[in-house]
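The other protein chains are all here in position, but one chain of the complex has been omitted.
Chain nomenclature is as follows: A, B and C, assigned in order of appearance, with residue numbering initiated at 1 for each chain independently.
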C-alpha cells in the first residue's frame, strides 16, 4: 500500500523499488534524475541477485543527497529479497542483465559461424530470441512478486528485449500497470531538429518536434512529423537528396567494423525512407537487425563501407563493464565523487505525471488495445501515450501504412510466437519463430542446429524451464 | 495559404475567419480570449448572413486593442462574402444560429402538443433532428467553401447540433481539419473538484481532475476519473450517498419549471451513476434529452419537483438576444466599454497548441477512427485528444462499457441515420431516426404527423433541398 | 464417449439425450422426424424434472418403431438423473419450460397493469427478461452437466429466451458445441414463396428462397433475398403496394384480441419494410415485442384493429397444455395411435449434417465471432451457418445495415446486460436492462416497482440465486 504523502504541488515519502542495477549504468542515471526532481522525495529499495552490487549502489545513491544542486532527497537501501524491495512500492524500475555477458557473447557472436551478423543482438534476431528464453522466466517471477507485494505500483521496464519483457509482465499478471521506456525515438527527433537547423536555420528543441510513432521497440517508425505548422517529411527528403550530392557522407578511414562499435551516420534510416516513404526511428544498428538480413547485414565489411554503422562486439561490453565496476569501487571508496548530470531520460518525468504533478505525452511500450488497429491485439507495441494521474492512455496512432506494414507486422507476429512458445515451455514453438526471423535466412537443418547450439550455450539460465 | 509569421515562441499575422457571431455571445468571448493571448496576433475576418451584425462585431472587436491588459492585437474586419473571410485563413471558427429563434421555438415547443418536453432541444430529440435538417445544408456549403478557399485551415465548430455539424463537414470534405468544442465536460470536472474539496478538504484545479471521456456531444460519459493517485469514483459514490441522507438537496420553492430555466442540481447525473456505475458528463438538461423520455421528462412538473432541472423556453432566448443586441448597440455607440474576462473556453489555447506553441489534451468532437472501437466508424464522437503542432490525435478512449453502451450507441446510430437521410435529401430516412428517438415514444401515425408539422414549420430554411 | 457406429452412408447406435419434453409438443415432433430418418438409428434418453412425464414419453416414443413408414429405429428410455441421460450422448436436445405457466402468466400479463402488452412474452420485454432470470441458472447447470458427462456432444436448444439460453451455455462452458434452432425465418421464406406465386405465377419451394439473415432470435432481418436470379426485394415492395390498394387486407370482424391469439396478417412486417427497407423475418407477434412499445403495442385494441395480430394469453397455453396431457394419456393408454407427420423442423437434418452424411446451410443462433461485425462479439446472434461433419461455421452475414442497426443492436446490448447481471447474480444490473427495454417506457419508480413485483412472482424458481 502506498505510503506517499501528497501535498500542494509535491509528493513525499514515495517508495521506488529498483530491480537490477548491478551493471550500474542505468541506476546511476536514475539517481541523478531523482536528485534533481524538485517536487519528489522518498526511498529507493535496491534488489539485485548480486547483493553486493546492490549494497554498492546503496552507498553511491545516498551520496547524492549531499551534493550541491540536489533538491530531491532519497534514502537508498539494499534489500536481500525481492519481496522486501517491492513492499509498499509506488514505482518499480526493472533494469537487469538477463544472464551474463558470456551468454550475450553467444547470442551475438555464435550466429557469425553461420554468416549472420548482429550489431546489437538483444532485441530481435537469433540473439534477441535466445536472450528472451532466459529473460521471460525471470519476468514471470517479477510479475508474480509484483502481484503479491505491490499490485497497484507502476512498473517501468528498461530491460531488453523490451517488447517481450513487457509482454511477459502483462501475460503473467494482466492487471499489472507496466510500461517500457526507450529513448531511441528521441534520437530521430534530434536528427529532425538538426535538419531543421541545417536547412532552415531554425533553432528548435527536441520537445518541439512532434511525431506520431508506430511499431515495436527498436523498430519504431514515424508516420507524421511536424514542427509548428511545418511538415518535416519534405524537409527530410530534401536533406537526404542534399547529402547524396555532397562528396563525403562520413569520414570512415577504417573499414574494420570492430573499431566502430557504436557509430552510424543514418544511412540505413535514409535508405528506408527513400524506399518506403516513412521515417524509421531508432539507431541504424537496431533498425538493421529487424530487416531482411541481406539488406544491411549481408557481410560485416559492407556494414562499414556501405552502410556506415558499427557492430558492437560483446568484448567491448565486457571491458566497459569492468570500467564501470572500477568506477563503482572508486565511488564507494570515496576516491571519486558522484555528480549530477542531464541523462535525457524521461523516467522521473513519467513518475511525476503518474503522480498527477504534470501531464506528458511520450512514446512508450504497452499492449496493443487498438492504438495500432492492424497489429495483433495484446502484442506490445510502441506509440505515443498520455501520462497523467495514475493513468497511461495510448493515443490512437492509427494503422501501420501498407508500405511498412509487412516489415513491422512480421516482427510483431514473430514476438507473439516466441511468447507463446515460452509460456508453453515449448522450445519447438520458439524455433518456429527463430527459423523465420529476417536475419536467420538459413536452410532448416542449419537453423535448427544453430538454435540448438545457442540454447545449449545459455542452458545455465534455463534450468529445466523448458520441456524436453 | 497561411501568411502567419513564426518567430521564437510566438506567431504573428495569423488570420482567423469567423463565420456567424450575429448573436454576439460567442464572438465577444473569443475576442476577449484573443486579446489575452500573449503570443498571438493577426486579423479576424467576420462573416455573417446579417452583414450589419458583422460590422457591429468589427467595431466592438477593434475596441479590445485599446484595453489595458490586452496583450494580443487583432484587426477585425467584416466581410461581405464567405470567400473573402476564408481566404488565407489559418483558423475558421463557426458559431451560427441555424435559422431564427422562431424556428427554434417550433423545434423545442411544438412537441409539447404531443406531451414531449425538451429542456434544450438543439442537439437531439425531435428538436435536435429538425434543427439538423436546416443546419446540414448550411454546413455542406461551409465545407465546400473551406475546400475552395482555405483547405489547410483548422476549423473549430461551436454550433449545435455539434455532432451533426462536424459530421457534415467531414462527409462533405473528407480532407477537412475540423473539430467541435464543447465545455460541458468541464462542468463535471468542476463538480468533481468541488466534491474533492467538500469530502476531503483538498483544493484542486479543474485541470488536475483527469478524466477519460467517451460518448457523443452532450451525452458524454466519464469512465475513469483521477486526482493524483485518488480514484474519484468511490468519492463520487460517497458524495451521492451523503447527499441522499441530507434533508434538502435543493431549495426549489417553486414548481413552475419555466422559472428555473437553467438550473439543475445534478439529480439526473447522480441517478445515472447509481444505475449504471459511470459518470454522465454534461448538464442534466442535456443528459435528460438523450435518455428514454419516461425517465426524466415524463411531464414538466416532475422535472422540477423530482429531478430539479429546468426546461429553457425559447422565449427566454429571445429576450436574452434582445438584451445582447441592446448591449451590442451600447458597445458600438460607445455607451458601454468592452471588458476582458475569463471565459473558461479552450478555443484559443487549442489554436496555440495547433501552432506548436504548447501541447494540450482535452475533449473534442471528431470522427471515430477507432478511439471508441465499439461505436460506428466515422460517426462523430467525443473523447480526449492530443492537440499539438498542426495535429489532433484522439487518445484511445476504449470501448464503451456494456452497461452504458446501449444508451450511447443508440444515439450514435440515430445520428448516422439522420446524416444519411439528409445527405440523400430523403426526409423519409430522417423520419426513420425521428420515430425511434428516445423522446418521441409516439404511435407511428402521431410521430409522422408531428414530424411533418415540424418540417413544415422550418420550411423557410429548407427550400427545395429535400426531395418530395 | 460416442459409441456411434459409422458405416457407408449411415450411422447407428447414436445416443440422443433429451432434456425436458414434459410439455410433450416438441418431443413428439422429434420422435416423428427421427422415425423418418432413413440413415440413423440409436437410443434417446429422456430426462425431465417430472419423471413421470419422461416415462410417458418413453412409452410413446417406443411406439413409433411399430408404425408403417418408420425407417429409423430408436429406443426411448426415461432416466432419473441428468447424468445418466447425458452419458455418451452424441446430441443433447434441450426443450424445457422454465417454471410453470403460472410464472409465465406473471411474465406476460403482470405488465398489463402498467399498460404494457406482450403478444408472446418469452423472448424479450419485461416478460422475456424475467423468464431469463429463472432460465439462466438452469442452463448454467445444464452446461456444467454437459461439460462433465458429454463435453463433445452437440447441443441443440429449442428453449426460449433462445438468445440467453445459448449465451448461458457458452458463457458457462466456453468449449461447448451448442446452437439454437428456430423456425421463425422459415415463415418469411414461405411468405416470399407465396408472393412469388401470386405476383409471378412461379412455383418455388421454401428451400429455393435464398436469404441472408442477420439479427437476434425472433428479431431476425433479411438483408438479401433471391430466387434464382430474381431479387425478391422489389417483388416484396410490389406486393405491399398492391395489398394496400386492395380493399380488405384481412377479415377480422372481432376486435377482441383475446380471440385472435395466434393470427397475424404481416402488417407489422410490411410496415417495418416500408420504413426501413429491410425484411423483418419473424412472426409479427414476435417482431412487435422488440420495437418501441408505442409502435405496435400501444394499446391492445390497436393490435387487432390496426396491426392485425393477436396477443396470446397464457390461459390459452394452459388449456392447450391440458389438451396435450390428455392426448398423452390416450397415447400411453393406447386409446390413440402415434402418427408420422412432417414437422417442418430441421433438427434431425442438422444432426445428419453434423454426422457428415450431408451438408446444409440454415439459420442458427450461436455466439458472434464476427459473422455480424458491428454487433458485440460473443453475444448470441442469428445468421446462416454451414453445418457439416462435426462443424458449424457461420457465414459472414456482414454488418447490420445502418437503417436497422439501432433496432437490433439495442436488443443485443440489452441481452448482454441481462446475462452480465445474471452471471454476477446482481438483480440491480438486470434492472438496468429492464428499465431501458423498448416496451417498458415507464418512469423509473414505476419500472422499478413492476420489476420487483415480477421478480417476486417468480421467486419460487430463483431461490437464493441472486444477491440481496
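Throughout what follows, a residue touches a chain if its C-beta (ideal position, glycine included) is under 8 Å from a C-beta of that chain, and two chains touch if they have at least 3 such contacts.
Just so we're clear, the structure is a prediction, and the values are computed from it rather than from any experiment.
Peer 1: The chain left out here touches which displayed chains?
Peer 2: Counting the whole assembly, the omitted chain is in touch with A, C.
Peer 1: For the chain not shown, which residue from A:100, A:339 or A:406 touches it across the whole complex?
Peer 2: The one listed residue touching the chain not shown is A:406.
Peer 1: Which of these, C:38, C:344 or C:373, touches the one chain of the complex that we don't see?
Peer 2: Of all options in C:38, C:344 or C:373, contact with the hidden chain holds for C:373.
Peer 1: Among A:315, A:358 or A:436, which one is in touch with the chain left out?
Peer 2: Of all options in A:315, A:358 or A:436, contact with the hidden chain holds for A:436.
Peer 1: Considering the whole complex, not just the chains shown, which residues of chain A touch the missing one?
Peer 2: Output for chain A: 271, 275-276, 292-295, 298, 302, 374, 376, 402-403, 405-407, 409-410, 413-414, 416-417, 420, 428-429, 431-433, 435-436, 441-444, 447.
Peer 1: Mind listing the chain C residues that contact the chain we can't see here?
Peer 2: Chain C touches the chain not shown through residues 2, 4, 6, 8, 11, 203, 208, 210, 212, 224, 226-231, 355-357, 359, 361, 369-371, 373, 384, 386, 388-391, 393-398.
Operating definition for what follows: only the chains that are shown with their structure count from here on.
Peer 1: What pattern do the touching chains form: line, ring, star, complete or other?
Peer 2: Line.
Peer 1: Please state whether the interface between chain A and chain B is built from the same residues or different ones, using more than half shared residue numbers as the mark of same.
Peer 2: Same: when the shared numbers are divided by all numbers used, the fraction is over half.
Peer 1: When you take the mean of every protein CA atom shown, which chain's own CA mean is nearest to it?
Peer 2: B
Peer 1: Farthest from chain C in C-alpha centre terms, which chain would that be?
Peer 2: Ranked by distance of C-alpha centres from chain C, the top chain is A.
Peer 1: As a quick test, compute the distance in whole Å between the mean CA positions of chain A and chain B.
Peer 2: 43
Peer 1: Per the centroid of Cα atoms for each chain, what is the distance between chain A and chain C, given in Å?
Peer 2: Those two chain centres are 56 Å apart.
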